[in-house]
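Let me begin by handing over the structure; questions about it come next.
Missing here: one protein chain of the complex. Every other protein chain is in place.
Labels run A, B, C, D, E, F and G following the written order; every chain starts at residue 1.
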Amino acid sequence: MSDVINLDFDREARCGLPEAIFAEFKTPAQCAAIATQLLARLGYALFTRVTPAIRDALIARLPDAPRQERGRALLLGAPPPRPRLPGTLLIVAAGTSDLPVVEEAALTAEMAGARVETLTDVGVAGLHRLLAATEKLRSATVIIAVAGMEGALPSVVGGLTAAPVIAVPTGVGYGAAFNGVAALLAMLNSCAAGVAVMNIDNGFGAAAHAVKILRQLSPRDDR
Amino acid sequence: MSDVINLDFDREARCGLPEAIFAEFKTPAQCAAIATQLLARLGYALFTRVTPAIRDALIARLPDAPRQERGRALLLGAPPPRPRLPGTLLIVAAGTSDLPVVEEAALTAEMAGARVETLTDVGVAGLHRLLAATEKLRSATVIIAVAGMEGALPSVVGGLTAAPVIAVPTGVGYGAAFNGVAALLAMLNSCAAGVAVMNIDNGFGAAAHAVKILRQLSPRDDR
Amino acid sequence: MSDVINLDFDREARCGLPEAIFAEFKTPAQCAAIATQLLARLGYALFTRVTPAIRDALIARLPDAPRQERGRALLLGAPPPRPRLPGTLLIVAAGTSDLPVVEEAALTAEMAGARVETLTDVGVAGLHRLLAATEKLRSATVIIAVAGMEGALPSVVGGLTAAPVIAVPTGVGYGAAFNGVAALLAMLNSCAAGVAVMNIDNGFGAAAHAVKILRQLSPRDDR
Amino acid sequence: MSDVINLDFDREARCGLPEAIFAEFKTPAQCAAIATQLLARLGYALFTRVTPAIRDALIARLPDAPRQERGRALLLGAPPPRPRLPGTLLIVAAGTSDLPVVEEAALTAEMAGARVETLTDVGVAGLHRLLAATEKLRSATVIIAVAGMEGALPSVVGGLTAAPVIAVPTGVGYGAAFNGVAALLAMLNSCAAGVAVMNIDNGFGAAAHAVKILRQLSPRDDR
Amino acid sequence: MSDVINLDFDREARCGLPEAIFAEFKTPAQCAAIATQLLARLGYALFTRVTPAIRDALIARLPDAPRQERGRALLLGAPPPRPRLPGTLLIVAAGTSDLPVVEEAALTAEMAGARVETLTDVGVAGLHRLLAATEKLRSATVIIAVAGMEGALPSVVGGLTAAPVIAVPTGVGYGAAFNGVAALLAMLNSCAAGVAVMNIDNGFGAAAHAVKILRQLSPRDDR
Amino acid sequence: MSDVINLDFDREARCGLPEAIFAEFKTPAQCAAIATQLLARLGYALFTRVTPAIRDALIARLPDAPRQERGRALLLGAPPPRPRLPGTLLIVAAGTSDLPVVEEAALTAEMAGARVETLTDVGVAGLHRLLAATEKLRSATVIIAVAGMEGALPSVVGGLTAAPVIAVPTGVGYGAAFNGVAALLAMLNSCAAGVAVMNIDNGFGAAAHAVKILRQLSPRDDR
Amino acid sequence: MSDVINLDFDREARCGLPEAIFAEFKTPAQCAAIATQLLARLGYALFTRVTPAIRDALIARLPDAPRQERGRALLLGAPPPRPRLPGTLLIVAAGTSDLPVVEEAALTAEMAGARVETLTDVGVAGLHRLLAATEKLRSATVIIAVAGMEGALPSVVGGLTAAPVIAVPTGVGYGAAFNGVAALLAMLNSCAAGVAVMNIDNGFGAAAHAVKILRQLSPRDDR
Partner (left out) sequence: MSDVINLDFDREARCGLPEAIFAEFKTPAQCAAIATQLLARLGYALFTRVTPAIRDALIARLPDAPRQERGRALLLGAPPPRPRLPGTLLIVAAGTSDLPVVEEAALTAEMAGARVETLTDVGVAGLHRLLAATEKLRSATVIIAVAGMEGALPSVVGGLTAAPVIAVPTGVGYGAAFNGVAALLAMLNSCAAGVAVMNIDNGFGAAAHAVKILRQLSPRDDR
């Protein structure tokens, strides 16, 4: 069986997103090989859900590549400059423990040219913090709401703004949180109309959906 | 096998609550027999989770007993007057669909002597309705918060008041609501400290817990 | 306990969506009362997940109101004309059995002013049908992809277009489909970046998210 | 993205409980930063679900702060003296393995001014031990019942006393205990009326609910 | 495909139990055909989990056969007299709703020659009723303990006697009872050593296990 | 909170089984303290589900106590000699991976005075091995059948013998075995009448049930 | 939205199987429209999982079409004669209740030209019936094994023959059978190597897999 890895270099052109590699289930050696190919071809390599062993292997193989680490995401090399996207992406999060997901989403969206703002530690058990930021919520073009435990933040946010809300459950919690399942179910059942949901801890995916929305605001010649 | 039903008539004396019969899994004939015994002994019979067939059987057997129907609860006869309990129980609910559970809880608590207030249609996707009632929330002695779907109401209520909050998930919702499981999990994982949770749709149990709390506020000679 | 229903008439102003009533867990009498209030106030009433008994009660109470039935959604009265939203919403569906969800989504989006196109019977086991419509997929502003069983359609669609994709699992299937859970999980784990997911059979919610996106394309003075 | 942590210092005033930090999903560095802020502002910092790495980081950062370790909870600094709350909280537990949850609950309640008694190793398979303490059960104002495995203790306790019972399932057990799910479900389905349930291993939350009850027994001027 | 039903007439000889037919998933016509064969061959036919349609079909086909209906079990014809088994089987049950399972077990065991006693309405929230029967519990040779909801009865019984205890969860309960799953899990995790568990509502199976135990007490020539 | 551990020394007298300590969730220090108490009082201490850390702590504390290690069970000291129980317990197991559970059951039963035989590596995919032992199966008084993966062994064994069968699922398997859940469900649904089931990996419990059965075969004066 | 149903008439040419329509989630009107199209185009229409309402609608619309009903499958019209496939398909089933699935599989395979044999009522609790057919098992080219409850049949069959085994779990059972989940998990974890599994009750799919295997035995010119 051949060992050649068959990357999909055209995805960016086809779908308008930076290519990202889901690292967690690959061996360090596979990740290093992929990074080398991507850097040569695209000038950068973005890995999500990086384990310490994979991180070490990537740095050992490519010690000179510029790198940026945010949450569990690792960016090697320098992505090509992209035109600034219109509008603003606001990422709100319930607690400090949710920050790695916030960071993964922010890095991804920034790489794609989005203007990103964040608002953290605004869990629903202390509403005054969220309500104090109502103006910020209302002026965003699209919002990513990140929360673990009971996952109520997107419902409250969705009731305060007309912007599309993308909910990301996190694995924060214990016992009957079931590693994020409680938050996931809460978000899927939000009584705020139109909350769309991503997989648990999927900051990258939320950013991808947000960027696709922002890209639709740009004038496009081909339509 | 003998057919005699072995009721626990002392529970009220032992635990301070009206006796209630969980009707759903009993046959109409069993329910009618129990009602006859209870009316003779206690002067009333309270049934929860009454099906239409059971309701019809009870009325047919005891056509002259005064009755009160609230939600799926049915009270036959006249409970003895009880001393008014101190404090106030406030029952808040997210939506119109949650009302049967509110009614079961209110009937139970009122029978036990509690002063009951309600605040309904205050779901978290329209926070202004709940915030407008902040004063009411803060002046309650104990609060029952009832919600289906994402079950976020107890978390928000728990952050607005120092009163103990009893959360009751309801089966309202569809798909990934899993007949109340989503709301149940959300409530068990509330980021508001000290929210205690009842089984799905268990308005009776929430009222029982609330009444036991209110009873502790009374002077008791035997301690 | 008062019987007054406390509707949130401002939601449309606050969130930019037509008000819709989730009918399934309400009594026919509650639905009829709500419909009367809404027609008087807004000129229309939109109900989702309508049961036959509720449908009959609504028509009996409001026999003269114009009505439109699509899937399990029922629209009474005449919504006010809204400005046409920019862009196009494309709703794609895997099979004939998914049509009720497609119809609920289409009705909702059309009421909000969206231009809606549909593409049905394009399940992934017969790819030629979907591939033949690639141009249509690529020219849409936002796409709702509806599928039951293995729920693979959004992944395939997401790989063919740069538009944001909103996935709606349906309860179509049997056995290990678990009433839509298999499709829900598949969509949450889509390998196509940025697929956002709604609750099972939630056509209304998908349309709400899509409309919120389309609304961001319009020039808005207040930002 | 700014690194400032946005603590909710007013929660204690608003809800009447000591502030506690859920440590498990935070980095050691985040916990150390939070501890420093809390000690400066409140004079103490209470962490629950502390991992060894977090414990070491907290002690390294604040080596001179007085500390108290009970179960997986860690208290740094000296909480301000609080007035003694009326009544008694009794914590009962089924087995030796449940002690960490007992200790977390006891520490939390004592910090809030409660008089706490404990009764351990009273699992239901050896009823004589529990029955021997019936008087103690009956004289408590509020009871926390902690159990893993089949989680039957709260049902038996709830039948022996009129005090409100707060049930805490623990993760003790194996196989079909599913890390506390069996006990959680048993407690949610207790046939003893009015048993209220917390998340698995949530000793802190149980104490918070108990303290909120005890606080309602005090004369309050503002009502 | 031939329509001949291939019954295992030797099971009784091989395993020492009356043959029983699990009716629920068979068509009424299949059941009627099986009944006819069994009556001709064995003189009786025992059906468990009989639906009303199946019951009607059996009676219509075999109107003259003597019959006995207990719970959802139906016995047609007259089983051959069997020698009385040594010892006593005691069936205890938590509530009135559990009686159908008690009856299925009792009928099965009596058919096999066992001496059966019952003790019902002895749920653990009213311990005095169970404790009053301690002597009865201790004199039984084998005990079947039937309970729904939190399923705690077998744990308490198992701690009061040295007899082998067979636990049968029932579907009695609602919400997080999950049709008997809560009781099943509780029984599997019993802290009373040696409690063995049957499927939900499986009164027949419990009786079968009990009878196999009682048969081992008899002198057997054929070994 | 006092540190005294409240052991139930009378269980053996009450229930006829050696006392065993479920070690897994206790600290090594707790286990060592319990062992010391038990050795002083009973002359032996039996621990199940012993982790390496607990094993080391026990040996360090009681280096001179005789010990016997079988599977994950550890016996310290010398149990008092017991009268040989009548009959034979046969333990059958599907595969080599199931042996730790077999050993835990065998040790427990032997300590209680049972005559134990074993038959291993008789998985149902190679039936000839099991069929070759039919005589052994038929001559046993009671059988424990241990299996992981699809858990079919008890069904096949139950069809070959009239002895009571106790089924023990093990965690052997992967993926959809769900750590023994697949085997547990299979055993609960056995089509062989009267198979009784224990928790996953609960060899101790199976032996306890078996011993209780064997004890009923003995003449007892007190009945 | 257009009402045209977009059938995939080429599937048979592409995949070598008769077209079948999964009826259950379609409306009777949709099914009738599809039947008309298929009869006109292919000369037959095969529906699986037909409800009584759909069955009635199909017969009312197409009263003159020849029809064949087997299990829940309904064949209208006359499929074109196909060449007889090489080899033999043997369908084995555990019990009478599994027959509808057997019939659906047999009808599908026969329509595709397969030689089909059946062997029913061979559940593993009465092994002698299965062992008596060992020769038949060994001479089959491919085997479909159908079972509910504990789902052990495919494991036993897989150990007796070298033919590929396709396992079909059925929903037969109750309680912890979870509508076929127990059997499904057992089959996925079969210790007999190479057992492949279909969805619960999916007799059509099993036949499709079997027919695809048999087709590979034929000489094919076009490859």
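Criterion: a residue touches a chain if its C-beta (ideal position, glycine included) is under 8 Å from a C-beta of that chain, and two chains touch if they have at least 3 such contacts.
Predicted, not measured: the structure shown is a model, and the values here were computed from it.
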item: Selected residue (touches chain absent from view) among F:87, F:148 or F:169; value: F:148
item: Residue of F:51, F:97 or F:139 touching the missing chain in the full complex; value: F:97
item: Touching residues (missing chain, whole complex) on subunit A; value: 1-2, 5-8, 10-11, 22, 24-26, 30, 34, 49, 169, 171, 179-181, 184, 199-202
item: Interface with the unshown chain - residue positions in subunit F; value: 96-97, 99, 102-103, 106, 118, 120-122, 125-126, 128-129, 148, 171-177
item: Subunit C residues touching the omitted chain (full complex); value: 94-95, 123-127, 131, 149-152, 155-156, 158-160, 173, 175-178, 181-183, 185-193
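The rule is short, and it goes like this: only the chains that are shown with their structure count from here on.
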item: Reference interface E-G: repeating pair among A-C, E-F or C-G with over half of contacts shared; value: C-G
item: Rounded Å distance between subunit B and subunit D, as computed from the means of their C-alpha atoms; value: 26
item: Gap in Å, rounded to a whole number, between the CA centres of subunit C and subunit B; value: 35
item: Numbers and ranges of subunit A residues touching at least 2 other chains; value: 125-126, 158-160, 173, 175-177, 188-189, 192-193
item: Arrangement of touching chains [line / ring / star / complete / other]; value: other
